[in-house]
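Here the complex is missing a single protein chain, while all its other protein chains stay put.
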Amino acid sequence: MKELRLMKGNEALAEAAIRSGCDAYFGYPITPQSEVLEYLSKEANVRTGMVILQAESEVASINMVYGAAGTGKRIMTSSSSPGISLMQEGISYIACAELPCLLVNVNRGGPGLGTIQPSQGDYFQSVKGGGHGDYKLIVLAPSTVQEMSDFVKLSFELAFKYNNPVMILTDGALGQMMEKVELFEQQERKTNIEPWATVGKPKDRERNIITSLHIQPDKMEEINLKLQAKYREIEKNEIRFEETNCEDAEYLIVAYGLVARICVKAAQLAADKGLKVGVLRPISLFPFPYEKINELAGKVNGILDVEMNAGQMVEDVRLAVNGKVPVEFYGRMGGVVPTPEEILENLEKKLAGGKA
Amino acid sequence: MKELRLMKGNEALAEAAIRSGCDAYFGYPITPQSEVLEYLSKEANVRTGMVILQAESEVASINMVYGAAGTGKRIMTSSSSPGISLMQEGISYIACAELPCLLVNVNRGGPGLGTIQPSQGDYFQSVKGGGHGDYKLIVLAPSTVQEMSDFVKLSFELAFKYNNPVMILTDGALGQMMEKVELFEQQERKTNIEPWATVGKPKDRERNIITSLHIQPDKMEEINLKLQAKYREIEKNEIRFEETNCEDAEYLIVAYGLVARICVKAAQLAADKGLKVGVLRPISLFPFPYEKINELAGKVNGILDVEMNAGQMVEDVRLAVNGKVPVEFYGRMGGVVPTPEEILENLEKKLAGGKA
Amino acid sequence: MNEEIIIAGFGGQGVLSMGMILCYAGMIENKEVSWMPSYGPEMRGGTANCITIVSDSKISSPIISKFDTVIALNQPSVDKFEKAVNPGGLFIYDSTNIINPPTREDIEIFGIDASNEAARMDNTKVMNMIMLGAFLKKKPIIETHNIIEGLKKVLPERYHHLLPLNEKALNRGMEMIEEITATV
Amino acid sequence: MNEEIIIAGFGGQGVLSMGMILCYAGMIENKEVSWMPSYGPEMRGGTANCITIVSDSKISSPIISKFDTVIALNQPSVDKFEKAVNPGGLFIYDSTNIINPPTREDIEIFGIDASNEAARMDNTKVMNMIMLGAFLKKKPIIETHNIIEGLKKVLPERYHHLLPLNEKALNRGMEMIEEITATV
Amino acid sequence: MAKVKGDIVIDIEKCKGCELCIEACPQESLETSRQVNQKGYLYIVKIEDNCTGCVNCALVCPEGAITVYRKVDKKKEHVAKITNVTKDINITVNE
Amino acid sequence: MAKVKGDIVIDIEKCKGCELCIEACPQESLETSRQVNQKGYLYIVKIEDNCTGCVNCALVCPEGAITVYRKVDKKKEHVAKITNVTKDINITVNE
Amino acid sequence: MNEKRMIEEDQHFEDVIAEESICIQENIVYEKPDTLTDTPFHYCPGCGHGVAHRLIAEVISELNIQEETIGVAPVGCAVFAYNYLNIDMTEAAHGRASAVATGIKRVLPEKYVFTYQGDGDLAAIGTAETLHTCNRGENVLIIFINNATYGMTGGQMAPTTLPNMKSTTSPFGRDIATMGHPLKMTDLVAQLPGTYYVTRQAVHKPGNVRKAKKAIMNGFKYQKENKGTCFIEIVSNCPSNWKMTPRESNKWLEENMIPYYPLGDLKIPNVKEN
Partner (left out) sequence: MNEKRMIEEDQHFEDVIAEESICIQENIVYEKPDTLTDTPFHYCPGCGHGVAHRLIAEVISELNIQEETIGVAPVGCAVFAYNYLNIDMTEAAHGRASAVATGIKRVLPEKYVFTYQGDGDLAAIGTAETLHTCNRGENVLIIFINNATYGMTGGQMAPTTLPNMKSTTSPFGRDIATMGHPLKMTDLVAQLPGTYYVTRQAVHKPGNVRKAKKAIMNGFKYQKENKGTCFIEIVSNCPSNWKMTPRESNKWLEENMIPYYPLGDLKIPNVKEN
């Protein structure tokens, strides 16, 4: 039976966490995502026994996640930009120790304290690695409240498939807005014990150790090679994107998250004017759909990358296109959300030469 | 009179800080850069009155830097990879508040606790922004102990020219190795008061406020536009690089820091074999010498990017080249330093087709 | 059907609830809905708005800058959103509170004396339901009984004794807008 | 002149100082120098080495994997660096401590009974100076009196009374290497 | 009417009607008005002219909206004066 | 010679010659040897056969290198035995 | 809300306006200090932050140290403190105000430096910085507004939230067993040799306001003597998130907060000054 609800994005995400059979959430309040912890505080423990702990800081949160994820359970945290910055050391540790877990960044306008309005200014941090060393998060960018829910389940699946932290990179608007969401059924809490987990060493296995320390460089390089091999594997299997009217498009817009939907609206406005514009929405930001974009680049006259930042994903788009066609950028910053009209205007100005 | 000394990179950097008339250092010990704090603890205060404070953590350090830099004085900190990750929130604040200061990352092998051996795994973090939001550090990458000294002075100049934090991105090997260094003369401590600094509001000026908070998105966007304009200005004025035998090169190696010197050695080995290889060393990683590389790409058959990581700067090289010629990558990770021989071997294998 | 609305006023005037009621009601009718609030930090005296879209088909952007309908409950909202109505669109405002009404000539404009009417009904809180009624009369995108269902979702249980009053206000709004002619 | 050397042994054998002395001395002669230590965390019982380059021209890479000279003070270092000598290069080891000397035939190999000799000189610490002397005899890249000047920089002031002993050890090393023939 | 030694002036545009001054006033001189100010708050007014200028109201006022006057040994009567009345007239609501 | 009730075995390859056991031994049974072990440490040996098996040395040994034996009411003499002697012979230095 | 401003006062009051007013400059016994800007506070009605701000401004005005004072604002409701205090100010990252203050004071040792921080800021995320600043005995003044909640973010549980007190993240009341006891940071820092003057005050009643002001005055005065950290907790309210009227909130404060956080000096200098 379909269970439909009108929910805020943050609430849908929290509800999905409960339904995913998540074992524990550790987090610290920050706008615009405090509803996650608030919702869980009210609902989670009574329904599934899920552990909810408000930590003393984001640094503590991420390290609690590290400890708890080491037991092989389904663990998550969420925060927004400044809080996520504080987690960078911990994230690097988690990635290196190959612990599955879910991190949520409800991106707000930066840098610094900034605003609490939506932004995509944390793309680089999420995708290239804000922490030290070579590591990758699997990064998923929802664009609907439905996806705010669905991607939680997906994230835990991917996290445990690859023993890798997964980040849901969303923004304040998606967190605060309400849409219909079809909830998935309550999943069982996890019962199996991961073979690598620190749960107490039985007599019949070697002790499990969770660490990211390998003082000998060649050993540390081995660890890195193993990680890199895994990332190549993820790139092979887990690229996700959504195409809207890309088949016979003259121009292509690339955008992720909520902005992609605004771009679809812009493309509709363009269609009204007789201009064929397709929209490619990367859903997985890592792994990034380089090939798909490269392929589409061969078919269009130009590409406009639209983001709520000063131009970050556009670098990946350019790397994908590798000079085939012009790639232009349009962005708004500091919490300002672009309108469909201004996107179309920029597409026309920068690429279509006033064609539409 | 030339003052020549044999010094460790970390010591040269610390000595240069004293001689730059630096007003204060706040830091926390971490290998392989603890010598900076140690050297300063012994030398600095007695010689120039410079304030040296061992903070309780890197988070505290960077926020002390934030406070002190707000007074318009010459302030610095240093750390190594995990410690720098902890500073990301603070760095984002500093960049947004446009405070001049010097941050030093003596990069070690990551991710996680990793090793204490040299690495370049923090390129993305330094150059793309490990903290949240759109901001840029000016990033300088020394390749000699001499530059470990010289760039300190340069950093303070650039920091105050642009009211922007400057990062010296170096590595454990450069920090620990000794070379001859010609020390510059002791500079005066700063006496002028910056007009924006929080030093106590005299009757005749408006109060100075240092903040990165602008709750209205349009105001925050204005701040961002101002920052972006500054970054364009920096890109115009401050690109630095070093060319070695690039004029008539058949192949180009791009590498930064110490690795660039190893590549020069590899190029010498190649020359012995009759293969003409040039080396382009970006000195400023932001601003990055895109144009120069694009220009050189027009003249060579292929480019090899060499780094002590899994491939980070190579993205900027590819963005610069924009498809003109093949760009290949060779990297070592986790604290392993590549040898000239293996670099040459990879150049031959990946680009020159065994030509040499 | 695809109706794109912005509802704007002071925080506390029930702006956000109006949008929510529309969404819940729309859901009951199996429509697509989206509700996008402006949100700010804990600060009093600010203005609030929400973009509400009710549609028969999938909603692309929940953030738009042109609307079919603007419902404005205070002066700043009138000033800010007058230009945001699509030509031919609808603009409804609370004439009790608004001194300078919109002046555009290419849209339909209705001033409803909603706050005064709510006061007359002895509960100033129902002002928003009067406005909602007025809107729904002009644009009957959702059936009234479903609006009441929507209201049930939004109104906390402990206030459900006020449902009849709210329904009355809704109907009153419908009547009031009938009684006046648009200023354009 | 361009001499690329690696000096390796246990921590505490004076490996790092040997390289430093060469560098200081090289500086006095206006040569280019570079010194690259292996470094590790606080852990006992490990091995240490330093790559030392002394050159008339600018030094490109301070990190290299092939050397003109290897000076090995313990067995692990012999095992590890035997292959790292350039053909025709020099390999000097402390024969007191090393049971399995290198066996390559394309390089010059000298075993110096340095530890025993140092013991005979009543200060085991000067073993490294004996080795250094041996090396400098074979490759007189720096003048002896400058080596002594370099030593002054490396040796803390409070040990400067040991300078004559160290100089003696240096000379002893020079003599010792003269007395033997390379094994190849 | 009691001898009035003190008086206060309330900046009604700053007042948020929190009523803490009412609670603090030992003379019970203050009361919430029936009017809202520019920001929509029911501001405070003085309803009695028995103010002693004890300053209590001003001390607890979170908005710093109250100025207190006190005259010793002069026998005059005063009541609350509303500040900025003329200025306020011209204020238009503008975000 | 005193009646020996206790005895210890020192794992000389683990011993780092810190001498804390020497300090802890009430019988003054222990002394630093003149020999270094595999790692180059001057390890500890028992020089007297008066050990009472009091365990003090083992308690303070940071390396857990000491095993202590005690026999009550049996009158036998024992001295330090060096463990792993045969094993050690074959160890070659290899990093 | 009524948009039309009613300017005219009730007839009742107009009737009794006397010809001669004592409201002249020379009779002023209390007015907003000039170190306070004219910007109206953004705080909710009845919020103690406003009083605390005003007291700081009064002290700075009275000590005439506006030119020598640098303030550090927190992240919390008081994030905009710099809009109200007419002095040089720095807005610190959440929890780091005391580290920021340390940075400033170390390079400007002659200036007065103070922080103004909430309980989430100072006692949760900023615990380490607070404790170490006090332990180093930095010559700064720390003003700590304890309102038992995260005001700015909408009423989540704070380290100082009382047992069983409800908040958005302790919807069934703070459960000591899983969420721990309220943290009395002031008691802790009073134990540190680095602190010189540690006191707990309130500002909900005129008498408390007077005492709190005195405490702040002391905090600034002692700073001149370089004796160490001065730390002033102000037990305060948050009507909005406590979901009470301001008057109710102060009553609740009196009946619940103060018994748990008793007012008074926790550490005073040996030679007490006036």
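The first chain written gets the first letter, and so on, giving A, B, C, D, E, F and G; residue counts start at 1 in each chain.
Keep this in mind: a residue touches a chain if its C-beta (ideal position, glycine included) is under 8 Å from a C-beta of that chain, and two chains touch if they have at least 3 such contacts.
Note that the structure is a prediction, hence the values are computed from the model and not measured.
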Out of B:A16, B:L37 or B:A68, which residue would touch the omitted chain in the full complex? B:L37
For review purposes, identify every residue of subunit B that touches the missing chain, sorted by number. 28-31, 34, 37-38, 41-42, 53-54, 56-59, 82, 113
Under the stated touch rule, tell me which residues of subunit A contact the chain that is not displayed. 23-24, 26, 51, 53, 55-57, 59-61, 63-71, 73, 75, 89-90, 93, 97, 197-203, 207-213
To test your reading of the contact rule: which positions on subunit F touch the chain that is missing from view? 4, 6-7, 9, 13-14, 16-20, 22-24, 33-38, 40-41, 45-47, 49, 53-56, 58-64, 66-71, 74, 76-82, 85, 88-89, 91, 93
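The rule is simple: only the chains that are shown with their structure count from here on.
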More contacting C-beta pairs: B-D or A-G? B-D
Please tell me the distance, in whole Å, between the geometric centres of subunit C and subunit D computed from their C-alpha atoms. 87
Starting from the mean Cα coordinates of subunit A and subunit B, work out the distance between those two points in Å. 29
Please list all residues of subunit B that touch 2 or more other chains. 59, 89, 93, 116-117, 211-213, 215
Return the residues of subunit G touching two or more other chains; collapse runs of consecutive numbers into ranges. 1-3, 43-45, 79, 91, 93, 152-154
